[in-house]
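With one protein chain withheld, the remaining protein chains of the complex are depicted in position.
Chain naming follows the written order as A and B, and within any one chain the residues start at number 1.
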Amino acid sequence: MSSYPKNAATRANEALTTDAQGALIIDRVHKRFIQSKKISHVLRGASLTIGKGEIVALVGESGSGKSTLARTIMRLYAPDEGQLIFDGQDVTQAGGRVLREYREKVQMLFQDPFASLNPAHSVRTILQRSLPLSARRMSQRDRDNLFYEALMQVGLTPPENFLQQFPHELSGGQRQRIALARSLAGRPKLVLADEPVSMLDVSLRLGVLNLMLSLNEQYGIGYLYITHDLASARYVATRIAVMYAGEIIEEGPSETIVENALHPYTQLLIQAAPDPDRRGVGELDASVFTGEPPDLAVKIQGCPFQFRCPHVQSQCLETPPPLKDAGNHHYVKCVLYK
Amino acid sequence: MPNEQIAFSAEHVSVSYPTSRGWVQAVRDVNLEVKKGELVGLAGESGSGKSTLVLAATRVLKAPAVEVTGQVHVASQEIFTLSDKKLREIRWNTFSFVTQSAMNALNPVMRIRAQMHDAMRAHDPKYNKITADKRCEEVFRIVEVPMTRLDAYPHQLSGGQKQRAVIALALLLKPELIIMDEPTTALDVVAQREIIALIRRLQRELGFAVLLITHDLSLLLEVADSVVVMYGGRVMESGASDILFHDAKHPYSKALIQSFPPLHGPMTRQEGIPGTPPDMLNPPTGCPFADRCQHTIAVCRESMPPLLHYDRRLIACHVQGTPAKEARI
Partner (left out) sequence: MKSTESLEPTNMLLPSKKRKSRRIAISPLLMAFKNVKSIIGLSIIAIFIFVAVFAPFVAPDDPSAEIYHLSQPPSLVHLLGTNALGQDIFSQIVYGTRISLEVAFAAGALATIISLLVGVTAGYLRGWVDQILSWLTNLFLVIPGLPLVIVLSSYMRFRGEWPIIAVIALTGWAWSARSLRAQTLSVRERDYVLHARLMGQRWWSVVVGEILPNMASLVLSGLLFSMISALLTEAGLDFLGLGNVDVISWGTMLYWAQNNEALLNGLWWWFVPPGVAIALFGGALALLNFSLDEITNPRLRKRKVKFRAK
């Protein structure tokens, strides 16, 4: 528990993941939904790579498609176009055993701690039902020991107290820890954490985030940390990817993104984030923050941010902006960067 | 003590309510003040009593649902001694409310204009349809929502427009104080900034005070003039936001500020606060934060620290605040 906090240099180095083994590659994924005769293009060519044991944050507003991307990664939907490759295996259209094994290695942590645990099950039942079939043949005592270990790993001590409790008797933070303990049973390689702390009390958030970091440290579990809060993204992740209107418009090492964002939307997010240090600097220009994400039912020609961008040019309206490499694994989809 | 410069003051307010397991003491002897034109932030987590405090202070919660003691002054009027009729007359005129998830506070089967008329008819003794209509248009202009949306139903407005419409509703009768309970919680960070910037601008132009309740302490430290931190039904610390940000003294305030990782600057490991909030059915004697505090001493568990002036702020702590001066409270 000592190699983090990581300073900027370490984090920049860690951001260079080139090892495809154990990596999750999302390659130009499209997903469309049909609702009352209109087609919504929720994912429009999203691409992202999460290396083995890496923590990547996916930042975006509601309507950006981040939850849909998470569900597509979990294969609740199959992508309409594009590929999903995990640990070298194509899981885009996989089924049966391949899909089951994939879902053991890539698991989801839900946003609402109330809803992600079955209220009719005790903690023991919850942990029991998450055991792989092989482990179910163990004696009750051996299983209980396994549960105690899992509970201690997630910081719930003394574990004996917790086994017979029901979800409604636990706090939000404790529930999320149970949810993490539950995932650990399958020995996951990657956890998709969909806004795991946004519904928790503030004082409990860091506890859960620190737990995620320590599990990453101890077991090499990678995370895709989905959030709209840039500050916690910077705290937890080595890389940040910014999502807008169904595609990733900028990604790079956390420090680089926060200090030197190139895309106007990312700059907008940074300006909008609460920052007590900024106190007294002067009132921010409110007009910058008006506007809303585009209607995804209409096929967008050109850059999706054209309607809100303060630096929009004529070419932004016609052609989608190219992906530019800004060096040091920092990529941005914008014409502004040369 | 009526005072023209004070838009809202709560003095020794306590609120309890009955449950099947006994009486919950949600708010215990709270003192709070909002000056004219000020933006005061009220921060606390769930169970701190912040929402209960304002709901009881504005008599939205009333007996027998709650038992309230203390005094509340809004624009020099004492609230708890008013008759129902008088209360209704000053409600919305002197103070108005923007509730949590305000977007859902709009009646889905009434047009916005009709809802505004409804509010004015209820609280304006000199209600006149024509002047009311003009006022509707005026507030819409103030919040910068297109006039066409005035005759629309709520579902025809976008999320941001609904939020602005609710603020417009709150502004109708030119109140001196607007109480906002978690107005931006359901919004994205960009929309949140938009609304906060709008509120600040309107405050400068129209001069009303705002009591902003939220759990997002980092937002308050950036935009509020002063911040009040509540825990376990009590005020732990309160003062100007830059003083609190740079030099918070109460262990809870400090720990809560620490719970928000910074966006810029050095990255260090931060801790949340271990433990869980106190049981308000049987609140501990002494400081409610004693169980989770790093600096607890014997007296912390025996008696509740009084809220006193100390080093430019009000603080209730046996360890960090010395009772050098008696507060005027």
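As a working rule, contacts are C-beta pairs under 8 Å (C-beta built on N, C-alpha and C of every residue); 3 or more make two chains touch, one makes a residue touch a chain.
Since the structure is predicted, the reported quantities are computational estimates derived from the model, not experimental observations.
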Absent-chain contact - pick from B:T185, B:Q203 or B:T296: B:T185
Which residue of A:V91, A:L180 or A:L200 touches the chain not shown here: A:L200
Residue touching the undisplayed chain, where the options are B:V24, B:V210 or B:A255: B:V24
Touch with the omitted chain, as defined above, among A:G22, A:G172, A:G252 or A:P321: A:G172
Chain not shown, touching residues in chain A: 74, 76, 100, 103-104, 107-108, 110, 112-122, 129-130, 161, 164-166, 168-172, 174, 182, 186, 199-202
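The rule is short, and it goes like this: only the chains that are shown with their structure count from here on.
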Chain B-facing residues of chain A, complex: 4-8, 11, 61-62, 171, 201-207, 210, 228-232, 234-235, 258-259, 268-280, 283-284, 286, 289-290, 292
Chain A partner contacts - residues on chain B that touch it in the complex: 45-46, 158-160, 188-194, 197-198, 200-201, 215-219, 221-222, 241-242, 245, 255-256, 259-274, 276-277
